[in-house]
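What follows is part of the complex, with its chains left where they were.
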Amino acid sequence: MSKVRVVVVGCGSISKYRHIPEYAANKNVELVAFVDPVIERAEKYAELHGGKAFADFETMLAEVKPDAVSVCTPNALHAPMSIAAANAGAHVLVEKPMAVSDEEAEAMIEAAKKNGVHLMVGHNQRFMPPHVKAKQILQSGVLGKVLTFRTSFGHPGPDGWSVDGADSWFFRKEEAIMGAMGDLGVHKSDLIRWMLDDEVSEVAGFVGTLHKKGTEVDDNASCLLRMKSGAMGTLVASWTYYKGEDNSTILWCENGVMKIGTHPDDQVILELRNGTVEKHKVGAISTNDKQETSGVIDAFIESILTNTTPAVSGEDGRASLKVILCAFESQATGKFVSVN
Amino acid sequence: MSKVRVVVVGCGSISKYRHIPEYAANKNVELVAFVDPVIERAEKYAELHGGKAFADFETMLAEVKPDAVSVCTPNALHAPMSIAAANAGAHVLVEKPMAVSDEEAEAMIEAAKKNGVHLMVGHNQRFMPPHVKAKQILQSGVLGKVLTFRTSFGHPGPDGWSVDGADSWFFRKEEAIMGAMGDLGVHKSDLIRWMLDDEVSEVAGFVGTLHKKGTEVDDNASCLLRMKSGAMGTLVASWTYYKGEDNSTILWCENGVMKIGTHPDDQVILELRNGTVEKHKVGAISTNDKQETSGVIDAFIESILTNTTPAVSGEDGRASLKVILCAFESQATGKFVSVN
């Protein structure tokens, strides 16, 4: 088969650290264009990897007719650009959160279906070796049923991560719509659904802007989740963990506890009631500060080449997004919110 | 001054491991009676420490006329016995939760005031050296404002702790009223109020019975707390941490993070944005499994001898209880609850 002709749209940090290098390393891919309103950014990558540079997305679609696009733009553009790409016959890999409303997410899924293209969402947590290992252990049954859990993701905020620093679109309400919840919280709602092979049934959320200045988006959220299975737990997303950065998950189960991402050397630690302790050193959990190869791009290309459902489908992305949207609704209404 | 004549009411584990030995070690105390409906338990301590044994509380009050009583009975008896004792002119140390409703708590405070006796609540977390140290550090200002927090208390449940094992009153709804929340959650609502020198303003709570059999009381609760200062966080109480027992608190602040009770050797760890790390080894945090001298009894006796307000007053106990009661209300109504 000939190579998949890919365009990366939006040339910020997530493109720089993950999409572009991982496409470049995939031998079934040809990077044919880069799009960014700041044209110099697109040009830099075009120079580096070949392909053209565009400031305008529509122009690119018309001119390049790509096989696939990676949508790495601010949150508010995820849905319109993904739909436009699908309508232009391109497979779509969209960053998380896949959209900023459930209606948008639904429309994206529809557009992909209608045009016979694949739609994948960039929930990279699923591919990290510690999470893969943890899921295997859970499925082995050694721990019994999950009773309660805690999953959290906190770092000092996108000020230090984005190519635009404190001026990043991450802080602009109209482009980002959500803050820490869209950046980090949706990662953990997706992770917990996937790892427990369960769905969230009810959400309560305290969401607020506690410390970042000059922004209306949330910099912190603490949520309660009740799962369909009856398990319950907390999900925390924070942009104000100025020290003690954290991307960890702990599961208390009938037969013991599993700690994921709590120790720098042993990423999965299993402690059973019978005294058994297992420590698994399976590779670091990626954080914004320390990027590991995500596996997302390879999975996306694989789904195109084999014409199979992507590892993280549009439906997956939609369900994980819905949890986050329910948390916002909970904060707004002061009530627990049932997930559909 | 002559010795304070004390009676211990209820001869279960908390009396066995803390009240009785700590009274016995206080040279200003004379243990004059022990009360328990299982009279053999009372008699065992009377034999050991002197004093009389009673099966009936009222009989004891009339006969002994104690200077002070420790109320260590099931939760539902805390208020009536405390009020009766106060009316009999005795100072009262009542175990947590001080009562099972806010009305009861209010009545207890009134009864003490009316009778000119001291009322203290057994919130021992405040006396543990790691918590004392953490509060000092917070007050020093080095961390700046607390932004978010996580406080949790989990163990395998009272099955292994109570003198009656799985048949304990802890599991009988009519005597206990509440489960893990009354046993553990109220410790943490008290701790977070005291440590942050702040009040809880709003609560959301998921409270449920996930795993213990044959009981209607809660074995797990996950709560969101918003403080008057704006800080927010999670409070978790669990009787199903079958491994990974936990009595820890983490505070993420403007200048760094403070971890309390997360490491067996260094009970307070301070990590600042500027790279500074401080590790404080100040003595273990007590758990049900590993009892440390609480300091509660000495503080109670001190308040009697010096006629000063006890270190944990009735008002303190009431405010900490209210947080827990709000969590139950939140679960019942599906709404956030303001702590008036």
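Order as written gives the chain letters A and B; numbering starts at 1 within each chain.
Everything below uses one rule, namely that a contact is a pair of C-beta atoms (placed from the backbone, for glycine too) under 8 Å apart; a residue touches a chain by one contact, two chains touch by 3 or more.
Given the structure is predicted, the values throughout are model-derived calculations rather than measurements.
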Oligomeric state of the whole complex, in copies, if 2 are shown: 6
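In the analysis below, only the chains that are shown with their structure count from here on.
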Mind checking the centre-to-centre distance between subunit A and subunit B? Centres are C-alpha means, answer in whole Å. 42
Subunit B-touching residues of subunit A, taken from the complex the two chains share: 147-148, 150, 152, 154, 202, 204-206, 208, 210-211, 220, 222-224, 226, 230-234, 236, 238, 240-244, 250, 252-257, 259, 271-273, 330, 334-336
